[in-house]
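Following this message is one structure expressed as structure tokens.
With one protein chain held back, the other chains of the complex are shown just where they sit.
Chain IDs A and B follow the sequence of writing; residue 1 opens each chain.
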Amino acid sequence: MRRTLLSLALVLALGAVLVVGIGKVASPPELLRSYFASHGVEETGSVNLVSSIYLGYRAFDTMGETVVLFLAVAGVMALQGGRQ
Amino acid sequence: MKNSELVDIISRKLVPYILLFGFYLISYGHLSPGGGFQGGVVLASGVTLLCLSRGVETALRSFPVGRMGLAESFVFFAILAIGILGLLLGRHFLGNFLPLGQAGEVPSAGFIFFLNLLIGLKVGVGISLILFALLREE
Partner (left out) sequence: MAQYLILALFLLGVWGLVGKHNLIKKVISLSLINSALITLFVYLGSLSGSTAPIMLGGLEAPVVDPLPQALTLTTIVIGICLTALALVLVARIYRHHGTLDIRRLEKAGSEPPPAESEAAGEHGSGRGPTITDGLDSRPTDPGEDGPA
């Protein structure tokens, strides 16, 4: 019972702080969007702009993410794999 | 895991089409919404449906763990090799060194197509391995 009341108080306090800030959100600046819309297709050759970003302009982050996936698979198989 | 007949019958008809749809999403990643990550997760979901309906042993006969681990390590080294090849041929690391074809056709983006295939294979195999380890019964 104590844990429920404490967690409710924490959530209400967090909500009161965040609801003031989240009412003031604005869209991100227009510079990058207009650059991708005008130069994205001819520089990478892909019509899908999202693919051209994470495989063309920022392919290094994708390589880092494959390392994270590899570590997660190794960790799960080491802790649970067992018989094989 | 109790084998339900309804899940067995439906998954027998549905799993090949799910795998085919996953390959379609991966290979058309530069022309329509989709790409490596999305297609890879659809591939893994097809393998999971096979696991849930027939048991992990049957799925392991079609997708053995040793070969999938080998495929995953191979993909990482292939990405590194492509990146260093980009360095050697005059551009930055992981730079595009294949000619860009006509925008709108399948073999157009050159470099992005191969990276999509590799990423799709890696994500599909990785999530399938995680689910094999979690669904295994003792």
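Here is the rule we go by: contacts are C-beta pairs under 8 Å (C-beta built on N, C-alpha and C of every residue); 3 or more make two chains touch, one makes a residue touch a chain.
No experiment lies behind these values; they were computed from the predicted model shown.
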Residues belonging to chain B that touch the chain removed from view: 32-33, 35, 37, 104, 123, 127, 130, 133-134
In chain A, positions touching the absent partner: 3-4, 6-8, 10-11, 14-15, 18-19, 22-23, 25-28, 30, 32-33, 36-37, 40-41, 47-50, 53-54, 58, 61-62, 65, 68-69, 71-72, 75-76, 79-80, 82
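Basically, only the chains that are shown with their structure count from here on.
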Chain A-chain B separation of Cα centroids, rounded to whole Å: 21
Interface residues, chain B side, partner chain A - complex: 29-36, 65, 72-73, 75-76, 79-80, 83, 93-94, 96, 100-101, 103-104, 108-112, 115-116, 119, 122-123, 126, 129-130, 133-134, 136, 138
List of chain A residues in touch with chain B within their complex: 41-42, 44-48, 50-52, 54-56, 59-60, 62-63, 66-67, 69-70, 72-73, 76-77, 80-84
